[in-house]
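Only one protein chain is missing; all other protein chains are in place.
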Amino acid sequence: MTSFILRRLFQTLVVIVLLSYFCYTLMTLMPGDPVELMIQSNPKITSEDVTRLRQLYGLDQPTYVRYFNWVKTIAQGDLGYSRTYRVPVSEIMGPKLINTMVLSISSMILSLLIAIPLGVIAALRAGTRWDYLVNFFAFAGISIPSFWLGIVLIIIFAVLLHILPAGGTFTVGLENITTFQMLLDRAKYLILPVLSLAYMEIGIFLRFTRSAMLEAMRNDYIRTAKAKGLSYWTVVWGHGFRNALLPLITVITMSFAHVFAGATISETVFAYQGVGKLVYDSIISNDFNVAMVSFMISVTMVLVFNLIADILYGVADPRITYK
Amino acid sequence: MKKITLGLISSFAIALLPFQSIAALNNGELKIGITQEFENLNPLIMTMSATTYIYSMVGRSLVTLDADGRWVTQLAKQIPSLENGQAKFSTDKKQIIAIWEILENAKWGDGKPITCEDFKFSLEVASNPNVSVGEKETFTQVKAIEWDPKNPKKCTFTYEKARWDFYQLTGFKPLPKHIEEPVYKKYGSQKEGYEKNSNYNKNPTLEGLYNGPYKIAEVKLGSHVTLIPNPQFYGKQPHIKKVIVKLIPNTGTLEANLRSGTIDTVSSLGFTFDQAIAFEKKVKSENLPFEVMFKPSITYEHIDLNLENPILKDVRVRKALVYAINREELVQALFDGKQQVAIHNIAPLDPWYTADPKKITLYPYSKREASRLLDEAGWKLEKDGLRYKDGKKLSLLFMTTAGNKNRETVQTFLQGQWKAVGIEVNIKNEPARVFFGETTKKRKFGAMAMYAWVSSPENNPKSTLHSSNIPSEKNGYSGQNNMGYVNKKVDELCEKIETEFNPKTRTDLVHQVLKYYTDEVPVIPLYYRSDVAVRPTQLTNFRLPGHQHAETNEIENWDIK
Partner (left out) sequence: MTTAVISNQVSQKQISDAEKILPMWKIIFSQFVEHRMAVAGLIIICFYVAIALSAPLIKKITGLDPEKQNPLSRYQKMMTTSQASSSQKEDAITLFIQNQPDQAKTLQDEIVAKNLIQVVRSEDALFDLVNKDSIEMKKVISQLEAPAKAELIKITKSFEVFHLFGTDELGRDVFIRLVYGTRVSMGVGVLVAIASALIGLLIGSFSGYHGGIVDTALMRVTDALLSLPTTPILIVVAAVDLDKVPGARLIVSTSNENIMKLVVILVLFSWMQAARLVRASVLSLREREFILAAKTMGAKDTTIIFRHLFPNVIAPLLVSVTLGVGNSILYEAALSFLGLGIQPPTPSWGNMLFNAQELITEAPFLAILPGLQILFVVMSFNYLGDGLQDAIDPKAIRR
């Protein structure tokens, strides 16, 4: 087991390094460079300025040299410097990371709260009108472009009804307010992005819960439990749902791994100050350091969660052995 | 699905009800909306317009250009000139020496006086190759700064070259030496070391960093900046007790925020032109307490002609292209007449402007003249309504930035007008980063490329017209003469303008350049953009400058009535 984990850890590390080079090269293939974006449409910049800045930023070096320089700074524990904001990456990344976590986790919780009961009901009432309706709701969820849902929500709640802010993260300039008021204010800005993100997740989780539950309810032990005379709900929750939970947890773990970059477009639509928007902006403005750090965090999270899922499988399921 | 449609229908019904009233400005607080990103506020490093906008509230230069287009003092007592004796040529006539005296009461936010030392320090930092200053010449045009130790407020600037515009030192911002020197000493030898560790970066709320009417209370990059009055400001104290600049990148959202009172005003870095026009109509019809302000600016929308294109090599074709378009109708139809037709690259706001037909060549709309020129050039009209020469169709590629609605509308408008004289124009647009990053500088735009130059008044056209600035492999594609325009005379004139001190002679030289510019038509002038801003009716003394020196240079005058 230990040797398996070590081997997988090593493999993961190699994959991360290779992917970082891959991403770095991809970034260099985009047209324009940070200097060009800086001088765009400013006729006052001289050609000397351009050459000087390119040299200073090391843009005149070949890709692999630039990549190694980047790795060197990363290895020293320095995340680098954002060329757009001209501050260290760690400084802008921190608060935005928290914002994104808040957004992603609240939408995940909301979607689980809605999806699990609905999914269970749909499975128990399979084939009825209820099931159809819930299914329809779920299918719409996985089919709706979340950014479009975002726009529609803005049109309804912000432009037409004026009851919720159209975008942003919190009201700027509020003073002398209690923590509770501050939280309330934040919540107001969270509602629309959370809704637009959660609906897609509801769709996924709902379909998953429903099929897992259907599968579980067909097992022999359910029949046994029923035959023992246990109450209906004890059978459903105690025996059925508990067994459906295992595959569900895997799905939730995996979607947790995508928390980091999953909200890119929604955050852009709502101008929400999270990493997703930061990643988008950094790509658009060729801010290498910010984009690379985000890629690496995101990739690492997915790979590590994969690893954890694999190990958990081994622990939970005695039929699986790792050599 | 059903729920959504139902919701939509019901909300459309509600939309018919009038909007709620907008909260009145109160507590002497002003919340300004911008759509563009801003960076850290180090005056040497900043390059974004939004940063300049914010910095002008907290930091001042020796001089600036005001909303009337006049040079006025800020930190300086007076503007040195040859006439007032504060500036003189060096003995070899190659340099100029000027005396800049700093206001007695000019202080940093922590009470330390601003002295020549701060300017010298600024120059020293900017000259360091490890510091990524954008327009370095802004600083290095000054070769040395000296002063008498007894009066550290009276500085003698020795300039590298004897250039007439030596006094336009807006970009030359002082750095607080007493705060920034330790950082610079420690990190100045590392690549980008200073800017990474500067106090503007690490402690942006340090009051000693600023000398303007406001100081920074809070900065959240990508979100907002909160400003409070700086009691040490040399001028009169600002009326507004708190200013918040809020970044809302999406212009649609910005408008929603303005209507809900989350922001009070939209800066010149906010609305798109289209949106401003639409919003103005709403202000009128719903009687909202706003004024949408339009100010003609010097931002110059134009079409660069690729002079390497075999068809465009013929000046008659280029002239015909200009004659064939009705720019008056264009600005009327698309901009409600709120942007001005351009006749060359210098805007009416600029002292160098001229519309005198004796000095420059004008191209009033004339289909007939266009047709005549094209006939003369050998392009004959055929049955299909297009022109041909030796079996070749008169067909030109027209490119601009994709997704820019204004430009795309203009593009089709022009396409239609050219078609009317038998010129086929094909449109191909690219995202801005490809368009500017590759296409324009490598002159891969086929025939025509439409975009804008943003600059300041009395700006030497050298960078866009001098033949040495044609981007090429040799100069690392860094020049900005994207047309590939070569004219020895214009080269000479541009160089002369640089060192001509007599304003009248200088203007004459510029007009000579304009003569060539309008005669040889390397560029089709379209219109000068207008800056737009939304002013709440309660806000007074708010003026839009129309050039790159932000309106916040006068923020201490703003008041809420």
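Details
In this document, chain identifiers A and B correspond to the written order of the chains, with residue numbering beginning at 1 in each.
Here, a contact is a pair of C-beta atoms (placed from the backbone, for glycine too) under 8 Å apart; a residue touches a chain by one contact, two chains touch by 3 or more.
None of the values given here were measured: they were computed from a predicted structure.
In terms of the touch definition stated at the top, the absent chain reaches A, B within the entire complex. Considering A:135, A:169, A:255 or A:289, the position touching the chain not shown turns out to be A:135 (whole complex). Of B:82, B:434, B:454 or B:486, it is B:434 that touches the chain left out of the display.
The chain that is not drawn here is touched, among residues B:238, B:252, B:270 or B:461, by B:252.
Considering A:56, A:124 or A:302, the position touching the chain not shown turns out to be A:302 (whole complex).
Counting the whole complex, the residues of subunit A in touch with the unshown chain are 11, 15, 18-19, 23, 26-31, 126-127, 131-132, 135-136, 139-140, 142-145, 147-149, 151-152, 154-155, 159, 214, 218, 258, 260-262, 264-265, 268-269, 276, 279-280, 283-284, 291, 294-295, 298-299, 302-303, 306.
Counting over the whole complex, subunit B has residues 1, 8, 250-252, 255-256, 272, 274-275, 278, 326, 329, 333-334, 381, 383, 385, 402-403, 405, 408-409, 412-413, 416-417, 419-420, 427, 429-431, 433-434, 437-438 touching the chain that is not drawn.
The criterion applied here is as follows: only the chains that are shown with their structure count from here on.
Computed from the mean C-alpha positions, the centre of subunit A lies at a distance of 38 Å from the centre of subunit B. The part of subunit B that touches subunit A in the complex is made up of residues 1, 4, 7-8, 11-12, 14-15, 19-20, 29, 31, 37, 39-40, 42, 45-47, 129-130, 132, 134-137, 191-192, 195-196, 201, 220-224, 226, 242, 244, 246, 248-250, 252-253, 256-257, 259-260, 262, 432-434, 436-438, 441, 451-456, 459, 463-464, 469, 475-476, 478-480. For subunit A in complex with subunit B, the residues that touch the partner chain are 30-33, 36-54, 56-57, 81, 84-88, 92, 95-96, 136, 140, 152, 154-156, 158-162, 165-169, 171-173, 269-271, 273, 277-278, 281, 284-286.
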